[in-house]
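Next up is a structure, given as structure tokens.
All protein chains of the complex are present and in place, except for one that has been dropped.
Letters are used for the chains, namely A, B and C, taken in the order the chains are written, and counting of residues starts over at 1 for each.
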């Protein structure tokens, strides 16, 4: 923690800050410069926060110098973590493409989807049984029936399933259907009670980035899960909100190298929600893999025009298979496999 | 719904769009321009959505022409709604200032706070028993004990209480302590399951704007509550996330006249979270009232430097009382009372 | 300047940083904490910049602790600066409303506008002779002829004139027509060559904030003007660019108290460009004055529907006069006059 005193801070004001630091069991280093006095707190600064010092007389501002996340930080674990999803690794050298429809519609649609996902060489499948929709008047998902259809379709093809949990009260049902990876959606990234719940189990969790969440807030959200004991966390970037209106979101590829530096956990990308249009997906998917992502969440529907939601962003099975093939080439160039 | 066809769209492509519109029971108006053909869907366009048309061949883009919210729209209810909080009106000519600390700390702190809130002439009090905190390692609120302290302190001074609900499983406890106004926080604005729960009861709800939520998404979130039957909704602007780093958030006063045009429901402002520093609060509070807000949520603490959270944004009791006084003057200028 | 060393930085790496600091004639304070070593540079840190240290081995990051602006900073001049525009003060207790049309169209339109501006009790008039337009195919302003019409119309009513300079090559013409206040527009805020030119003269300059400029960048842009010798600078907030699409820009009232703290120079607000619609202007104008702005730039047109540009954001003369009147009331409440 560093406390920068304002121009003209008095000795008494400096002394009060030092006393406060010492009161928490840390020691203070006072450095008097030509324009400002700077006070450093030496010891475990996680006990302190800027709002303890900022309202004190004579303080200009204060800031943490150490990141507030611990378990998810690469400082605490130098090597890349590889998460085991029923025998399928996420993280590490192998890249995983998770394909499937936006929402679970019918058993037939899910069977067909699973068949195409497996045929393209993928090992994990996505699909929403509970859907967070902007309007209360649109399709909200098939719920538990959807989980059942999804599980059956995936099992026929030996696929692991990924689906979103929106409400802590449904966690038991998710465990009953043995959902392999629980997705925490964009709108739930800071639903701290939900994070605590998935922190208590040991199922892998995909934590999507909030629409306007900073990388730091995202890491702290993961820390909520990790603090409960569940370290099987996968970050998923899905486009951020900016001033641009020509596309739904801006895919933030810069977060990939930055997260790789800050955390030991895997990072995947959802190019479908980022752009919002199927024709943008191949370019974004290729960029994601080239930037170093450990995998992708890609929407594919057996018949996109008939999809019950987000019909304009799903690839058809042929487009999906062709995309996976071109990603295999890029993976090879950067020394990875798919 | 308007569908704009691409340059060079064929008659067959136009025909397919018309057929799709008619399939939903609407009629189509085809207007062939010099550069583009435009197709209008006539009838209840809420049955349609852009993603039904955008993936069709020949379509450039499509858009709704009518807003997707109904119950909260001023189209459905022309006059301003006044919400009754145990005899205290929110909305209408009278402006309400809701004061109190960020979090419930001790019974003594709450008693003192309630005394100062009442002394300043306010009728409602704020305070957090359950706190959404960015870090899992910081104070998470006193929980149910906090509700108890809050209720007791407020009752001594005849104040109505406002506090945040973060988890649907706690709703029963909120009702037991007869929380007068349930606050849905910024991070929960699109927690749709929570919105549905507070839609089923009839307690007034303050719906805070998400950190990067558009006005349209915010109105749709309110529509989730309203669709369940609870129309006692109060919008609360609390600063939005932008590129600016000199202050925590940017208070968006423009949303006040815009919401007043779009909805019949009351709009209040939280100047404390917007700026993030106590010294900014008076200027922002005055701007909010001058812009037409129906009330404010203002942080006040008996001893700001000792507050357990957000210590740098609380006013002390004297500053709070002085602020309320100056707001009374501005209210008078624009023909309102406080 | 503070340099934070990474976890595990070696003595040699720390030594290299110290040597570099000393090479610039400053001294180094090394503080070894439990997790990080922090090095403070003591002396005139403006000789240093983070990019000198960030690429060095072992450095995690570095930051300035003193703001980079000097002349415009309140540290260098404690009292509010009042700028004299031909006898009309900007800054200080009196609030100035600068009214007039978006663009200079005809002599008659300008004569009528000047008459209404003066009738409302204003002393300064705005109007664009050179217009920055998004499209090359729209009206680009009347140029020098426009300046001539503007000067004549204003002189009949004793008004000072404010108009935008887009190109350094036109500065001579602006001086010939004795433009009283030169406006540097949003898109030119970081046109550094233009800033240097207006820094060489002594005419008052209104420096509009860039569409996505931080307060810090804005102050540095002002410092460009001030460094040339011209200290007659007026900041003008005009709405910033965010994710919100329900209105053109978000008026940032928070910048008013923040600028008042950081600089001694006056701050005004343009509510017309901020919201983009005439019906939003009164609410935003009142908020601006309540927040502490020293004045406003307001678009008024004798016949808004016939305006050649931005027809939807101009007030008509009656609306303008009524607005000025209500602002007078708010000014009184906060102890100012208008």
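Simple rule for what comes next: a residue touches a chain if its C-beta (ideal position, glycine included) is under 8 Å from a C-beta of that chain, and two chains touch if they have at least 3 such contacts.
Note that this is a predicted model, so its numbers are computed, not measured.
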- [ ] Touching the absent chain in the whole complex: find that residue among C:10, C:27, C:49 or C:337.
- [x] C:49
Open item on the list: Going by the contact rule already stated, which one of A:256, A:300, A:315 or A:338 would touch the omitted chain in the full complex?
Closed with: A:256
Task: Selected from A:18, A:144, A:201 or A:330 as touching the chain missing from the view - done: A:330
Task: Residue among C:2, C:120, C:166 or C:233 touching the omitted chain - done: C:166
TODO: Since one chain isn't shown, list which residues of subunit B touch it in the complete complex.
DONE: 2, 4, 7, 29, 31-36, 38, 40, 42-45, 65-66, 75, 212, 241-243, 245
Task: For subunit A, residues in touch with the removed chain - done: 212, 214-216, 239-240, 242-247, 250-258, 261, 274-275, 279-280, 283-284, 286-292, 326, 329-330, 333-334
- [ ] Against the chain that's been left off, what residues of subunit C make contact? List them.
- [x] 46, 49-52, 54-56, 68, 132-138, 166-169, 187-188, 190-193, 196, 211-212, 217, 220, 223-224, 227, 241, 277-278, 304-305, 307, 309-313
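In the analysis below, only the chains that are shown with their structure count from here on.
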Open item on the list: Using C-alpha centres only, name the chain that sits farthest from subunit B.
Closed with: C
- [ ] Can you check how far apart subunit A and subunit B are, centre to centre, with Cα atoms defining each centre and the answer in Å?
- [x] 26
Task: Distance between chain centroids, defined by C-alpha means - subunit A, subunit C (Å) - done: 39
TODO: Spell out, as numbers or ranges, the residues of subunit B touching 2 or more other chains.
DONE: 212
